[in-house]
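Note that one protein chain is taken out, while the other chains of the complex remain in position.
Per-chain numbering from 1; labels A and B assigned in written order.
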Amino acid sequence: MNALPVNWRLWIGACTLTAIALVALGAPWLAPHDPWALLGPPLAPPGGEFALGTDLLGRDLLSGLIHGARVSLLIGLASTVCALAIGITLGAVAGYFGGLADRVVVRFTEFFQVIPAFLFAILLVAIMRPGLRSVIVAVALVTWPPVARLVRSEFLTLRSREFVEAARALGLGHGQIILREILPNALPPVIAVGSLMVATAILTESSLSFLGLADPNLISWGYIIGSSRSVFRDAWWLSVLPGLCLFVTVLSISLLADGLGDSRNPLLRSRRGLSP
Amino acid sequence: MTAAAPLLDIRGLTVELPPGGDRRHAIEDLWLRVESGRTLCVVGESGSGKSLAAAAIVRLMPSPRLRISGGQVLLDGRDTLAMGMSELLAVRGGRVGYVFQDPLSCLNPLERIGRQVREVLDRHGWAGDRAARVNRLLADVGLPQPGQIVHKYPWQLSGGQRQRVMIAMALAADPALLIADEPTAALDVTTQAQILRLLREQQAQRGLGLLLITHDFGVVAEMADEVAVLKDGRLVEHGDRAQVLGRPREAYTRRLLAAVPPLLARAARTGGQPLLQATGLRKTWAATGPWWRRGAPTPAVAGVDLRVDRGETVAVVGESGSGKSTLARLLARLTQADGGKASLQGIAEDYLSMPARQLGPLRRAVQMVFQDPFASLNPRHTVGHSVAMGPIACGTPRDQALREARELLERVRVDPRAADRYPSEFSGGQRQRIVIARALAMRARLLIADEPVSALDVSVQAEILDLLEEIQQRDGVGMVFITHDLRVAARMADRIMVMNRGEIVESGNAAAVLAAPAHPYTRELLLAVPRMEGASGCAPPHDTATGGA
Partner (left out) sequence: MRLLAAFAAWLPRALLTLAAIGLLNFMLIRLAPGDPAAVIAGESGAADAAFLEKIRADYGLDQPLPVQVAAYLGRLAQLDLGVSYRSNVPVSQLIGQRLPATLLLTGTALVLAIAAGTALGIAAARRRGGVLDVAIGSFAMLAYAMPVFWVGLLLVLVFSVGLGWFPAFGMASLIPRQGFAAVLDVAHHLVLPAVTLTLLHLAVYVRLARASTLEVLGRDFVRTAQAKGLTEGQVLRGHVLRNALLPTVTMAGLQVGHLVGGAVVIETVFAWPGIGRLAFDALLQRDYAVILGVFFVSSVMVVLANLVTDLVLRLIDPRIGR
């Protein structure tokens, strides 16, 4: 896969992701049945009336998968946006102003990185009422630290660059400098990390719903797998197919992120190899 | 010289660039020779291919996309370009030793010095006591207490000491040819002189052939027996030192030589009105480290007085760590001073202690030109926006500011249509012009230039210096010119101030300081400048105190 020129990775990732997003958006119209409706014989294998089979209670798997796309993408995006907002703000403040603000933010970030992330997410979901909002908040609170560190180090580097000093010499204020001079230059690596964070958020949400901790009113891929655990030996399609959807989604995000990242990566321009 | 077989014979070396570049070859049909016991200096500007040629001798290409497509490189009669790998590895370090430019990045930071030097001996199967040889080598290159140095790490040594280690490593396995690629470019001028002397001594002692890559004609004048001039990958001129430096045949060589400022003071301009008056400037960096192991606070600027008149240039000369850059930032109020006063005629009585709100007029009057043209412009803003940014922030309407920006670009001889392009499309010299335009946009009365030409090729340097001088004459701008290069200072300055460890050790008219330096440090600096005067036919400075070339 690495042999594909950069453009290919970007395109494959982008196209797949767009397809999944379209499916997610059009779920109410695309899905053949209501995913919650008990329509067919339980544990029917794929093929036949229900294209991908039914689950323990006779619900159509295909519809479940299509609606599941919605939930996964929604939660992935929403929590990433929140995490980015927190991380960029904290990182920018710490990196630009330095001093006490920096020390406080660094301690705060380190504290959050010591806490075992998934356990913390579980705890948060358990304490708040299980639901869409609690899952988004829990995932966001667990994924923001790397963004803050990255933004902070970018700002630290850029703050002492001469064009920033020139901006100060021209009389620009702090806010203008942060938003218009530094941030546009700091964003490229953040975008790469951010796209991967969506993938991580989707995986985290799937683990949470696998364990039965997510919103019980939402069908998500992890939930389907988790609720079918007792019969997974016999009804393999209930475990394998939703996982495949997760796999493809995360893979396409990775491809997209890699494609975006590589096109800017100076490491990829001619670098000395080991062979003499 | 007899026609003995040369030690190194480069015949028709050609290196191809990957397709899509601005030219097809990185090096085209290069023919060079180095004899034992003689020094060949290869001179060129950036992009001339000189470093690449040095690396290609042992096929040490920086990138697999640069292909050696033709020619031979004969070392002791064997063609290194055709050798098998194991023979080539024996040649590297064994017959050819390399010294590179930046010793800090060229030494492994995680390994001790002794091990890094000894590695060469181990690799080439040195018979005899290797530990003793390491100590001997370090002593030969002038390092004190070799027994202690072997246990140290590279970052614990000074720049000059590190370069001596690199030379020791290059000489360890007793090579016949030493290749030095800009060995002194990253060093202070006093250290540079010592390293050059060391190279000469080692060459004489061991009968080495020396291939010296440099951009500095002063180094050429001091070191070369023969000189080769490269331009865009082609050999432009080749001959012995006296001929190339004294009676250059090619126009390009003449242009390069003419671009080097002579170490002669300019005619001083006097009688301008006072512009900047600064007294008692102080800045001390706080001590670092955890509370039980705090180092001492370092004074960067310790009580400096400075005066600049309108239309006058004052050069502040010093080596790295002298505090001159900090001084520049204090004057531009980019760094908060710990003490002192600075007044700007007609703008402020003491602008060092003014609150930030009131700094508007000051910001307009005092502008800085920085050293690194690649970091001075925001890569995400168009050039026009960068130039117009200041006036817009001060209230000028956008259209008017952009219009004036285009006029200014024209004035600094950059195509005004460039206003819509991005900095990455311009060369270093052009970017520096844009930076100057940016300073002019604010109608600055005082320019503070911190090493504005140090990162530029010598021919581009001359153009930028001409531009600065022309601006100064036309607009009556006062200038504080920070530099480590005495030649540049001589070219630009009416008065020179010499700075060392945060203090001004000497100050006076440029002619006086250069001709009859009073302070021993100034004399040391002047002595260390590699001389070209005798070789190129320019008049030597009128002093006897500095000694000869």
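Methods note: a contact is a pair of C-beta atoms (placed from the backbone, for glycine too) under 8 Å apart; a residue touches a chain by one contact, two chains touch by 3 or more.
Just so you know, these numbers come straight off a predicted model, no measurement behind them.
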Determine which of the presented chains are touched by the chain that is not presented, and list them.
A, B
Looking at A:Ala51, A:Leu119 or A:Leu179, which residue reaches the missing chain?
A:Leu119
Given the contact definition stated above, which residue among B:Pro6, B:Gly71 or B:Gly93 touches the chain not shown here?
B:Gly93
Could you please point out the chain A residues that touch the chain left off the display?
1-3, 110-111, 113-123, 126-129, 199, 203, 206-207, 210-213, 222, 225-226, 232-233, 236, 239-240, 243, 246-248, 250-251, 254-255, 258, 267, 271-276
So that we can see where the missing chain sits, which residues of chain B does it touch?
58, 60, 62, 89-94, 97-98, 100, 102, 105-111, 119-120, 123-124, 153, 155-156, 166, 169, 173, 290
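In the analysis below, only the chains that are shown with their structure count from here on.
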Gap in Å, rounded to a whole number, between the CA centres of chain B and chain A:
47
Write out the stretch or stretches of chain A touching chain B in their complex.
161-163, 165-172, 176, 181, 184-185, 270-273, 275-276
Which bits of chain B are touching chain A when the two form their complex?
18, 59-66, 85, 88-89, 332, 334, 359-360, 363-364, 366-368, 370-372, 375-380, 386, 389-390, 393-394, 435, 438, 442
